[in-house]
Every structure is written in C-alpha cells, then in structure tokens.
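Shown here: the complex without one of its protein chains, the others still in place.
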Amino acid sequence: MNSQTLKLIGRRFFAAAMSLIFVIVTVFAITNVLPGDATDAVLGQGATPQAVAVMRHDLGLDRSVFFRFWFWLWGVLHGDFGHSLLNGLSVADAIGPRLHNSLLLAGASAAVSVPVSLFLGITSAIWKDTVYDRVVSIMTLGMVSVPEFVIATMAVYVFAVRLHLLPALADVGSVHSLRQFLSVFFMPVASLALVTLAQMVRMTRAAMADTLSAPYIEMALLKGVGPIRLILVHAIPNAIGPIVNAVALSLSSLLGGVVVIEVVFTYPGISGLMVDAVSSRDVPTVQACALVFCVTYLFLTTFADVVTILSLPRGRKA
Amino acid sequence: MIAMIGKFRSRHDRVLLLIVFWLLLALLGPLCSSHDPGAIGSQPVFSAPSAAHLLGTDYLGRDTLGRLLNGIRHTVLLCFASTLVSCSVGTFLGIAAVTARPWVEALTGRLADGFLSIPSLLFALLVIAVFGTSTTALIVTMGVIYTPGAYRTSRALAQRIARLDFVTVARARGESTPYIILQEILPNMTGPMITDVGLRFIYAVLLLSNLSFLGIGVQPPEVDLGSMVRENMLGMAYGSPAMIVPVVVIGVLTVGINLALDSSSGRR
C-alpha cells in the first residue's frame, strides 16, 4: 500500500462525511417542503384551525426552519435525538428496539445471501453458457422479477395458513430458543435473501465472466496455473470492484428498503417506522432514521470504494 | 415464423427482436382486445376464464385480458424509457468521473451517494408535491432514482479499465477524452454494464407499481403490470388469473430481456 493509495482512502472517508451532511440537510429540507405537518397526523379529520395553531406552537413548528434545524443538530451533537412529534416519546427509545430488530433481520439475511450469491455468481461465470448457468440465471432473475409482496405473501399462505408449520407473524418477542428463532425468522429471511440474491449473483457473474475472458487469464492458463489458484489469485482480485459494489448496494437496502417484508410479516423494524414517520411528517423520527440509513449506506459503500481502490492494477503494487 | 426467428442469428439482433416484439405488443396489444380496460359491468369479481373473458375478471369484475394489455403498454414503455435514461446518464457520468478532472468525480460521487441514501419514498413524495403527477415527472423520478446505482457500477468498472495499459497509451497519444470514453473504455466494460442495465429494468418494473400506488405513476383506469398484481392480490386466495397472469408476464418480460442481454454481451 503506497501513500497515494492511503491518500485516496482518506479522501474517501472525508467524502463520506460530506455526503452525510448533504443527506441530513436534504432530508430535513424535503420533509419540511412536503405539504402538511405533524399536526395533520395527530388531529386528522377533526382538525380545526385553532387546534392546529396551538399544537403547532406547542411542537415548535411555528419557529423558523433554520432554528428547528439547528435545534435538532445541536441535540444530535449532544447525543439527543429529540422527541417524536406524534406521541412525545423519545426518538432514541422508539428507534432502539426497532433498529435492533432490523439489524437482526438484515444480518441474518446477509449471512445467507452473500455466501450463496458469491458461490452462485462465481460458479456460473466459470461454467458460463452451460445448463447450470442458464438455470441459475433464470431462477435468480425470476425471483427478483416477482414483486416481493407476492413472494412473501405466498410463503405465508403456504407455510403458515395451509401447512401450519410456521407462524404468519414474525413476533420477535416470542424468540427464546434457536428453534423459535428459526421458525420466526425462516420466512422473512428467505424472502429477503431471494430478492437481494439476484443483484449480487448477476454482478458477480458478469464481472467474473468478463475477467475470465481477459487475455492475462488465458496467459496464466497457458502458464499452467491450476483452476482454483486461477480463480482466487488471478480472477477475483480483478473482478472484485463491481462485485463489492453490488454487495454493498444490496446490503444497504436490507436495512431501509425492506418495508414490504416488514408489512407482510408485521415485523417491527426501522423501515416501517421511517415510512410511518414520513407520512405523518414526524421530522425528528424521519431525521434519525435517515441518519441511521445514511451511516449504514456510507459505511458499506466507502468499504466498497476502498476495496475497489486497493484492487486497482496500479494501486495494488506497493 | 420459427424459421424467421432462426435467421436472427446474431446475438444483438436477438435482443433487438425481443425489444421490438414487446414494443409492438405495447403499442398494438390494447387494440386487439375488445374490452375497454376501465369497463365495469355486472360480472362477478375474480371469475375464472370464460369465452367472454379469456383470462377471467379482476377484483372489480373488469376484463383481465383488456387490463393486462393496457398494463403491458405502460410497463414496457415507461420502464424502457426510464432504464434508458438512468443507464445512459449513469454510465456516462461514471466514466466521466474517472476520466475528467478530479472535482467532477468528487461532485458526482457525493451527489450519487447522497441520492442513494435519501429514501426514495421521500423523493417520490417531493416530486408529487412539486410537479404533480405527469408522465414526464414519472420518467424523471425513475431515472433519478436509478441513475446513482448505474453510476456506481460504471465508475467501478471504468476505474479499473482507465488504469490499463491501452488507455494510458491512448492518453499518451494525445487522444481526446470523448475518444477515450467511446473508443477505449466503453467497449471494454459492456459486459457487466449490460447486466446492470438488465437488473435496473427489473427494478424499474417494480418501482413503477410502487410509484403508481403513491399516486405518481399510472392513473386509473389505466394500469401497469405491478399495480395490477397489487390490486388483485386478494385473488391469490382463489387462484385468480387476474393476479397470477401479470406476475408471469412480468417474469417473462424481465427474465427474457435479461437473458437476451446476457447472450449479447458475450464478447469475442
């Protein structure tokens, strides 16, 4: 690793910090530009101008946007994420258990889908254009092309309603043993793994196939390099950039983009909280969720970027 | 007919043929059905196929076939257009980020990361609030949502290629940036990039139905395939074609395009 590479990586982290600031400001701006505010969600159809005015004052919504943003930022810098505009509960308390649930689900899904998709992607690139490759392609594409609410709902219908093998609701509170964990998490994890698999398998396959057809691989082959060594030492390092990118993008969606799975299994995660908070304009909750998603996303993509930089032909030479 | 298809030996022609087929179905399909996709009569809901309704009826008792053809039209046209927009813009920016001055990379990179981590729900609601609901707003929204992803893939690919000897040689020869992009980099990254295009097309089909549900997409009585699945979801309990057939059509459309793209990208 040379100093230039280190500088590049350092710049990447600085860039990530800049992105974070950009996102926080943008999300705050958008939530405030959207028509309506939290008083709509609380008062609903029964709203009267007097009640709206008083409540807006109580919630501080009549202060200027800049003041509210500073107020919020100041709190966050001191570890205080504020209180929900809807129920006055602490945002940190509301997010805490849900984030835990989401990380559990995302972690379990990643643990299943990453190894499986790397294996499928690499093998189908090696045996490109064979029956095996075709079957893997059609299966993974087919899975991702079916809307996820269809996959998840059908799974519930078959395993919970018809066969009575698994619960229809993913009740995290009921998990006290490994067996219960498996029965509660099997369907949500399987559904999530199926929909995230495709992007990783496809990109791995494409990048690997591309690399495997490159001249230097043929050269290595001619030099008599064994197949396993060829894949691990010569092919993967050269294909790793797009693969890591695909993995990072897929994994980042496991935390914030699983609203459908949370809805179908009534799983109390952070995606649902975010959607709920957006539609009720609960700004502190939206901001906190966006912060969590953004940090996760930037962590994953920065990691992918660093791996890409390290894997670059010139960058690798120390 | 089969003999005719056989003539399209070239792999690129096969992709083209498939795209033309879907475009023709999108444009002419709705003319083939005598049923207005919005027509509601006194038919029962979720009925089984019959002579009058070849694919049965949907959750309101409307003709499934008529709505299916209408759904194909919107899904194919809108998703082709938005995939084209997001992938060409994304690819171009990705390569530009690598070949142009460093500040271009810094700027586009931050914007892409920023957009990717803003929840697309927020973004979609913003578009509705600012621009209302229109087809242009829809294509732009879908384009903007998927451009950063295409950008990241393209940049990751270009970064590697830009450091290879032949690009360095071209640069040393004094070739212009557009020449390097078009002649040296782009042709060497088509494989993975085309896979990315195919995936984005699949996501666009599903995103369209989500946007329609929010109210930014296709408005009633018109429909897109994903929304058709969603609105007929309860038909699952009765094995209704109104729910199953659009799922199958989405599968055939997206898997077919992806497989064709696959075979076209096998270079050499």
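The chains carry the letters A and B, assigned in the order they are written, with residues numbered from 1 in each.
Please note the rule applied: contacts are C-beta pairs under 8 Å (C-beta built on N, C-alpha and C of every residue); 3 or more make two chains touch, one makes a residue touch a chain.
In this text, contacts and distances are computed from a predicted model.
> Out of "Putative glyoxalase superfamily protein PhnB", "3-phenylpropionate/cinnamic acid dioxygenase, small subunit", "Pyridoxal 5'-phosphate synthase subunit PdxT" or "ABC transporter substrate-binding protein", flag the one the UniProt entry gives for the chain missing from this complex.
"ABC transporter substrate-binding protein"
> Which of these, A:47, A:111, A:135 or A:232, touches the one chain of the complex that we don't see?
Missing-chain contact among the listed residues: A:47.
> Taking the full complex into account, find the residue in B:16, B:60 or B:84 that is in contact with the omitted chain.
Residue touching the absent chain, from the options given: B:60.
> Which residues does chain A use to touch the chain missing from this display?
Touch with the absent chain occurs at residues 34-36, 39-51, 53-55, 58, 84, 86-87, 89, 94, 149, 153, 156-157, 160-161, 164, 167-169, 171, 263-266, 268, 273, 276-282, 285.
> Could you list which residues of chain B touch the chain missing from the display?
36, 38-40, 42, 45-46, 59-61, 125, 128, 133, 213-215, 219-221, 233-238
In this text, only the chains that are shown with their structure count from here on.
> What residues on chain B touch chain A, complex-wise?
The contact residues of chain B facing chain A are 106, 109-111, 113-114, 116-119, 121-123, 125-126, 129-130, 149, 152-153, 156-157, 159-160, 163-164, 191-192, 194-196, 198-199, 202, 205-206, 209, 226, 229-230, 233, 236-237, 247, 250-251, 253-255, 258-259, 262, 265-268.
> Mind pulling up the chain A residues that touch chain B in the complex?
Residues 15-16, 18-19, 22-23, 26-27, 30-31, 33-35, 128-129, 134, 137-138, 141-142, 144-150, 153-154, 157, 198-199, 202-203, 205-207, 209-210, 213, 238, 241-242, 244-246, 249, 252, 256, 274-275, 278, 286, 289-290, 293-294, 297-298, 301, 304, 308-309, 311-315.
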